[in-house]
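Below is a slice of the complex: some chains, not all, each in place.
Order of writing sets the chain letters: A and B. Residues in each chain are counted from 1.
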Amino acid sequence: MEFKAITIAEFLKGKVEGDENVSVSNVSKIEEGKPGTLAFLANPKYEKYVYDTQASIVLVKNDFVPEKPVSCTLIRVEDPYQSMAALLELYQQSKPQKFGIEQPSFIDGSAKMGDNIYVGAFAYVGANVAIGDSSKIYPQTYIGNNVKIGNNTIIYAGAKIYDDCVIGNNCIIHAGAVIGADGFGFAPTPDGSYKKIEQVGNVVIEDDVEIGANATIDCSTMGSTIIRKGAKLDNLIQIAHNCEVGENTVMAAMTGVAGSTKIGKNCIVAGHVGVAGHLNVGDRVTIGAMAGITNNVKEGKTVLGAPAMDHDRALKTFVVYRRLPEMRETLNDLQKEVKELKAKLNEE
Amino acid sequence: MEFKAITIAEFLKGKVEGDENVSVSNVSKIEEGKPGTLAFLANPKYEKYVYDTQASIVLVKNDFVPEKPVSCTLIRVEDPYQSMAALLELYQQSKPQKFGIEQPSFIDGSAKMGDNIYVGAFAYVGANVAIGDSSKIYPQTYIGNNVKIGNNTIIYAGAKIYDDCVIGNNCIIHAGAVIGADGFGFAPTPDGSYKKIEQVGNVVIEDDVEIGANATIDCSTMGSTIIRKGAKLDNLIQIAHNCEVGENTVMAAMTGVAGSTKIGKNCIVAGHVGVAGHLNVGDRVTIGAMAGITNNVKEGKTVLGAPAMDHDRALKTFVVYRRLPEMRETLNDLQKEVKELKAKLNEE
C-alpha cells in the first residue's frame, strides 16, 4: 500500500514541509533511506543523514531547524519516535491477517475454539483446550491437554505449551518457546542416582505478556509458575519452576532465573543475567547485563556484577579491578620501601 | 480422582490426626493451600503456615508438635518430603496415559515400532528407526534415520533427533531439545573463509537420562558424544561435539560444555556455567553458578568463579573483590604515609 505525505501528516497530526503528494510504501532507517520509504529523525546524532537521505519522507521534531537544504519531504511532529512507532503499528496492521483453520491440523473434539481464530497446518490442539476469540495458533504449535488461551493471543510457529498451562489475552509467544516443561527436580538416592520429583503444577501467563523465541518456562512442582501481566521476556530466557515474574517486568535475552525465585514488578533485567534460586527481587529493581544475583535485592535498587553489587560500588570496583596489575606493583614497591625504612630506623 | 485421608495414610504408612474421611483431589504448597488439596510441611520455616492453611490435609513429620490448634487433617509420616514425592508420582501416574498412533503421522515403512507405544500427530519417524516398548513419541517430534530409542522413553513435542543417534530406556527428552545436530567444526582456509568439517558421528544417551527443553547436544565428529546413565540436564544446555557427561551428573540450565571435554560422574554443575574444550572434570566435582572452567578439575573438588577457583579461595576472593575501592584508598593512604615517613627520616 502507498501513502501520501499529506495522508500520513493528517494521521500523525503533523505538518508537511515539501511535496505533500510524494508517496511511500515502506519504512527505512534514515542512514539507509531509499526512495519510496519513510524514515524518522529523533536522535540528534543522526541529523547529518537528513541532508543526504534518499528516503522520500522524514519525520522530524516540530522545532527542527535544518542547517543545510533538505531534499526530502519533512513531516513535523511532536515526537518523531512515537510517531514512527504509531506508523509501524499501522503498517503491521495493514498486512493481510490469517484466519481460519488450515489442514491438516489436529484439534481434539473436546477443544473449545473461539471465533475468528487462525489455526495453522500441523498445529496440535489437545483435549479440553479452550482458545479465545481472535487468537492465532501458528503452524506446528503444540497445545497440550486442558490448556486455556485467552483472546487475541498469538502463538507463533512451533511453540510448545504443555498440559494444564494458562495463557491470558493479548499475549505473544514466539516460535520455539516451551511453556510448562517439567521443573528440574530430583531427589538424590543413596546409590548416587537421582529420583525424579514429578512436577504436577503448571505455568500461568497473565495478559499482555510477550515471550521470546526458544525461551523456556518450566511448570511448578505444585501450584503455578507465574508470569504477571505485561511482563516482556526476550529470547532464550529460562524461568525455572515455582518462580514468579512481576507485572511489567522486562528481561533481556539469555537471562535465567533459578527455582522458586520471585522477581518484583516493573523491574528491568538485562541480558545473560543469572538469578539464584529461592530469592526475592523487589519491585523496580534494575539488574545489569551478565550480573549474578546471589542474594535478595531490595525494591528500587540497581545492581551489577557477578556476584552482584550495588551499582555505584560495582562501577568503582570495575575501575580498580582493571588496574589490579598496577596495584599489585604499587603494593610490592611499598613493601620494599617500608622494609628499607625499617632497616634505616633500626640502624640509627 | 479423590482420595480420603485414611487411604493416603495407608499408602504412606502414616498416621491420621483429625478427620480421616476428608478427601482431596489435588496438591498445593502449604502457603497457598486450598480446600480439597493436600500440602506438606518439611522445612521448619514454613511451620507458621500450617495453622492457617486452607489445605484439607497436611503431611507432617512424626515428631511434629503443633504450637497452636491446627484445623486441617494431619498425616504423620517419617519424611514428609519423600512422602509428598511418592504422592506426586502416584498423582502423575493416575493421569490418563496416551497410547496408539495418531494421524497424520509419518512412519517410514522400515521403522520397527515397539508394543504399547504412543506416536503423536505430525511426528516423523525415519528409515530404520527402532523404538522400544511403552515409549511415547509426542506430536511434531523428528526421529531421523537409523535412530534407536529404548523402552519406556518419552520424547516430548517438537524434540528433534538427528540421524544415527541412540537413546536408552526410561529417558525423558523435553520439548524443543535438539539431539545430534552437527558439531561446530570448521577449518580456516587461506582466504579467511572456513571449510566445514563434516560431522559424521552421533549422540549416545544412556538409560535414565533427562534432557531439558530446548537443550542442544551435538553429534561427534567421529564416534559418539555420550551422555551416561542417570545424567540429568536442564533446559537450554549445550553439549558440544565429542563430549562425555558422566553417570548421575546433574547440570542446571544454560550451562555449556565446549568440544571434547569429559565431565565425570556424580558431578553437580550449577546454571550458566561455561566449561572450555578439551578438559577433564573429575568425578564428584561441584561447579558453582556462572563459573568459567578453563582448566582440568580434580575429582571431588568444588570450584567457583570465572576463571574458576577452589571454592574456599573463591569465597575469600569475592569478599576482597567487593572491597576493592576501599583497598585502593588504603593503598593510596599508605603511599602518602610512607612518603612522609621517608621525608621525615631524611630530614633528620
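As a working rule, a contact is a pair of C-beta atoms (placed from the backbone, for glycine too) under 8 Å apart; a residue touches a chain by one contact, two chains touch by 3 or more.
The structure presented is a predicted model; accordingly, all values stated were derived computationally and were not measured.
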Number of copies constituting the complete assembly, 2 shown: 3
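Note that in this section only the chains that are shown with their structure count from here on.
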Chain A and chain B: spacing of chain centres that average the CA atoms, whole Å: 25
In the complex with chain A, residue positions of chain B that touch it: 27-29, 32, 39, 81-82, 85, 88-89, 91-92, 102, 104, 120-122, 138-140, 156-158, 172, 174-176, 208, 210, 212-214, 230, 232, 234-236, 247-248, 250, 252-254, 265-266, 271-272, 289-290, 306, 318, 321-322, 324-325, 327-328, 331, 334-335, 338, 341-342, 345
Residues of chain A that touch chain B when the two form their complex: 104, 106, 122, 124, 140, 142, 144, 158, 160, 162, 176, 178, 181-182, 184, 186-187, 192-200, 214, 216, 218, 221-223, 236, 238, 240, 254, 256, 258, 272, 274, 276, 292, 294, 306-307, 309, 313, 316-317, 320-321, 323, 327, 330-331, 334, 337-338, 341, 344-345
